[in-house]
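Note that one protein chain is taken out, while the other chains of the complex remain in position.
Labels run A, B and C following the written order; every chain starts at residue 1.
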Amino acid sequence: MVDYTSNEMMTIAAARALRNEDVCFVGIGAPSAASNLARLTHAPDITLIYESGTIGTKPNVLPLSIGDGELCETALTTVSVPEMFRYWLQGGRVTVGFLGGAQIDRYANLNTTVVGPYDKPKVRLPGGGGAPEIATSCGEIFIIMAQGKRSFVDKIDFVTSLGHGEGGDHRSRLGVKTKGPTRLITDLCIFSPDPQSKEMIVVSIHPGVTREQIAEATGWPVKFAASVEETAAPTANELGVLRDLHARTKQAQGASNA
Amino acid sequence: MVDYTSNEMMTIAAARALRNEDVCFVGIGAPSAASNLARLTHAPDITLIYESGTIGTKPNVLPLSIGDGELCETALTTVSVPEMFRYWLQGGRVTVGFLGGAQIDRYANLNTTVVGPYDKPKVRLPGGGGAPEIATSCGEIFIIMAQGKRSFVDKIDFVTSLGHGEGGDHRSRLGVKTKGPTRLITDLCIFSPDPQSKEMIVVSIHPGVTREQIAEATGWPVKFAASVEETAAPTANELGVLRDLHARTKQAQGASNA
Amino acid sequence: MSRFLSLADAVSEIVRDGDTVAMEGFTHLIPSVAGHEIIRQKRRDLTLIRMTPDLIYDQLVGMGCAKKLVFSWAGNPGVGSLHRVRDAIENGWPGPLAYEEHSHSAMANAYEAGAAGLPLAVFRGYIGADLPKVNPNIKSIVCPFTGEKLAAIPSHRPDVAVIHALRADRAGNVMLEGILGVQKEAVLASKRSIVTVEEIVEDFGPRNLNAVILPSWTVTAVVHAPRGAYPSYAQGYYKRENSFYIQWDKIARERDTFLAWMKTNVLEAA
Partner (left out) sequence: MSRFLSLADAVSEIVRDGDTVAMEGFTHLIPSVAGHEIIRQKRRDLTLIRMTPDLIYDQLVGMGCAKKLVFSWAGNPGVGSLHRVRDAIENGWPGPLAYEEHSHSAMANAYEAGAAGLPLAVFRGYIGADLPKVNPNIKSIVCPFTGEKLAAIPSHRPDVAVIHALRADRAGNVMLEGILGVQKEAVLASKRSIVTVEEIVEDFGPRNLNAVILPSWTVTAVVHAPRGAYPSYAQGYYKRENSFYIQWDKIARERDTFLAWMKTNVLEAA
């Protein structure tokens, strides 16, 4: 077996969840790595959309920003940002949206706005960006977040974007027709919503991780599904492609002054 | 003096009303001839916009339709029709809009929808097209119509587009901030709204036309301004440019099969 | 992903009796041959949406395919009336034709709102006009910030959009250029779509980074139909046959000349 980091496992687990026919609204960082990994392995026809307006983009290196020239040059076409949010996101054309955040609760509601009170912030975070509408417009949401007690909290300070709200049928009571977070992929495991309560419960544990480690890293009493799988370890091919992608990216960013 | 038709006089009078700095929303027929005549004579920098989305178009021949290829090929750029109506017309960027119709009343309200009752039409006309919003979004409106009792009527069957409504401050009572019809140019004369009542009154009479002829051709008791001018006869240059334009157009349309 | 189909298969599979169909193209790129195929396949009870019904809907209405017309300007551009549409409205021939009438601005906004997944279009329109008195689908909303009353109409959400475009690539992506009309919006607002194209190319090659392209996965079927817009035009391929628009006035004026022309040029010309 090949050696890998927990971060690589997280990215690879997220990539695997994507299907060849998906239309994916990608964010910077782990989502970008995961969706391009999917494109370069099992899902060559996947459509990647970045909120800067690029549609069907096939970057050779990972972008640092959501609007790097690489995304535009390799795209099928690029539309204005109002069109992106109106026709493409709100229009219901995106099957999977990626989100992450500084804080998450058991119903996968996310906070990227503020730690502490909104008017007197302890830490002012960047804010929602596209998240509030990504959360409700995409067919389903995949969340990628490294796990830890400071981020996996009992109660988030601010609901930047809706997950399953207070659980149960809360989304549909709010008139939302999309599924919301169906997967929460961490460096330790994979969560999915309980069909009834919609609480995120552990359905798959990454190789070598224990239930205690997961409980330890979760700020609420974490639940496990009746039958929990072991996540398949990264294959040599997955790791190779991911590492090549990161190496190309590093080289290109070092060379961006040229 | 050169010989000319009353139709040529009408087109030329309309062209003269346009300024070099105008942004003009052009319709097919007389408005198109008038605004291109202006562009080819005293207003070389005038911006012509057609509702098909062409901005800053400089056709060499007059289009038969609102979306002839000639309009697009000679334009600065061409936008989608939703953008045309949202950003350019509703956005308040057009200084002059042209309208015409099957029926007009003394307040320059226009009917291009129906003769007879709406539900049981005697004659079903093409309908409003862009007119309802052109009438209220453009800085001012120029109307070009050949005069006659069947079209200049006491009461129109249907208000397709607002002129001065019931007169007086009716437009501003409706919340409309634009001027509405400031000129009605016919084959006999030019009308402008009375500053108070907003009834269209004759301010200029084309050479050789009598007040009786005008009264005869108007379905309401027509009023004349305190001082009525005589419209300057077409110059040889105006006529030459207009006739060349029509000749080129005729030739091109005969040859459009090629 | 779009599929490449024959015109007959595309219409047969995608357009159904009773559907709401938007066949768009603003003077440019009117999907004429697709209209002919719908006539040949004898679709009935269609609700036909189109800003400018033009010859294509004059033919569909005259051949009895439509039960309702939603439009904003029903004329033969630069020529005069659409005689078959008028005959249906004024005399109920070949059958009664319901109609819902809007302004261009309203129609364009309704497509835009449909593409944007919204239930309504909001715009500043119809002020002082009579259309809201006769069209119950024209309502209003009040701006909660300024108190201004704005026009509101339902967005267009057709069952099927039919458009003609310049090119498709081998992956089934579709490119438009020139006068764009509301075609992109019509496809994005619809559940299903047929796009006829002048040409199928290996790939689009070097192009403006903001070229107007409908990705393959937004289109149901792509049909290779050269001269598919005639007598309308395809930018860079052929010009508008203005003389045919003038001829059509004579052909369509009477029922029998119309029917004879359709028999020879459409029904028997597959």
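Here, a residue touches a chain if its C-beta (ideal position, glycine included) is under 8 Å from a C-beta of that chain, and two chains touch if they have at least 3 such contacts.
Being a predicted model, the structure only gives us computed values, none of them experimental.
*Asks:* For the chain left out of this view, which of B:Ile55, B:Ile104 or B:Ala252 touches it?
*Replies:* Answer from the full complex: B:Ile55 touches the omitted chain.
*Asks:* Of B:Val23, B:Val81, B:Leu99 or B:Ala131, which residue touches the hidden chain?
*Replies:* Going through B:Val23, B:Val81, B:Leu99 or B:Ala131 one by one, B:Val23 is the residue touching the chain not shown.
*Asks:* Suppose we count only contacts with the excluded chain; which residues of chain A make the list?
*Replies:* Contact residues on chain A toward the absent chain are 28-29, 51-54, 63-69, 71-72, 78-82, 84-86, 89-90, 109, 113, 118-119, 121, 123-124, 126-133, 135-137, 158-162, 165, 170-171, 174-176, 253-254, 256-258.
*Asks:* Hey, which chain B residues sit against the chain that's not shown?
*Replies:* Against the missing chain, chain B presents residues 21, 23, 45, 47, 55-56, 72-73, 75-79, 86-87, 90-93, 137.
*Asks:* Even though one chain is hidden, which residues of chain C still touch it in the full complex?
*Replies:* Residues of chain C in contact with the hidden chain: 116-120, 122-124, 137, 139-146, 148, 150, 152, 154, 177-178, 180, 207-212, 235.
Please note the rule applied: only the chains that are shown with their structure count from here on.
*Asks:* Could you tell me which chain's Cα centre is nearest to the average position of every protein Cα atom shown?
*Replies:* C
*Asks:* As a quick test, compute the distance in whole Å between the mean CA positions of chain B and chain C.
*Replies:* Here chain B and chain C have centroids separated by 28 Å.
*Asks:* By the touch rule stated above, which residues of chain A touch at least two different other chains?
*Replies:* If we look for residues of chain A contacting two or more partner chains, we find none.
*Asks:* In chain C, which residues are in touch with two or more of the other chains?
*Replies:* Only 112, 185 qualify.
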